[in-house]
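Shown here: the complex without one of its protein chains, the others still in place.
Here is chain A:
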Amino acid sequence: MPVTLTSLDDVKFTVDKDVAERSILIKNMIEDVGESDSPIPLPNVSSAVLKKVIEYCEHHRNDPVQVQDETDDPRKRSNDIEEWDMKFMAVDQEMLFEIILAANYLDIKPLLDVGCKTVANIIKGKTPEEIRKTFNIVNDFTPEEEAQIKKENEWAEDR
């Protein structure tokens, strides 16, 4: 049973229902509206991003649905990103953040998790200067300010 999704820039995407329902937001919308042919509008997601999101959902359409566990300590989660996902996430930063925001809006938890983990991996192990270069951030600290901040938080550096 196909479902039509309309992006921010009015592009229509037709996908199978089970693929679309990897998004809890869409799943709930379908349940509320009932069986209908009218397309589901997603005014917060551009077509480029929606295309990627759909690609993810199609690849993972048969994954078991993750059970929300309140007591789940995220730090205990397994930390490996599978290979397909890694290749999928090898996009420019702007797209990466847009995918994350779309996954948050559409409520696709596995995609959100993978996106966040990818961003964290980019940050890990880098010095402030390296982080700035990676994310194209202007350094708005004076050297004295930065030195001060370093001294303030140095106690937390070793682990």
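As a convention for this text, a residue touches a chain if its C-beta (ideal position, glycine included) is under 8 Å from a C-beta of that chain, and two chains touch if they have at least 3 such contacts; residues count from 1.
The working rule: contacts and distances are computed from a predicted model.
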Practice item. Refer to UniProt and select, among "Large ribosomal subunit protein uL13c", "F-box domain-containing protein", "Trafficking protein particle complex subunit" or "General transcription and DNA repair factor IIH subunit TFB5", the name of the complex member that is left out. Key: "F-box domain-containing protein"
Study note, to complete from the structure: The listed residue (A:Ile24, A:Val65 or A:Ile149) that touches the chain absent from the view is A:Ile149
Point to revise | Residue among A:Met29, A:Met86 or A:Leu101 touching the omitted chain | key: A:Leu101
Practice item. Have a look at A:Val3, A:Val19 or A:Val45 and name the one touching the chain we're not showing. Key: A:Val45
Exercise for review: Taking the full complex into account, find the residue in A:Val11, A:Val65, A:Ala90 or A:Ile131 that is in contact with the omitted chain.
Suggested key: A:Ile131
Study note, to complete from the structure: The missing chain sits against chain A at residues 8, 44-46, 49, 74-75, 79, 93-94, 97-98, 100-102, 104-105, 112-113, 116-117, 119-121, 123-128, 131-132, 135-141, 146, 148-159
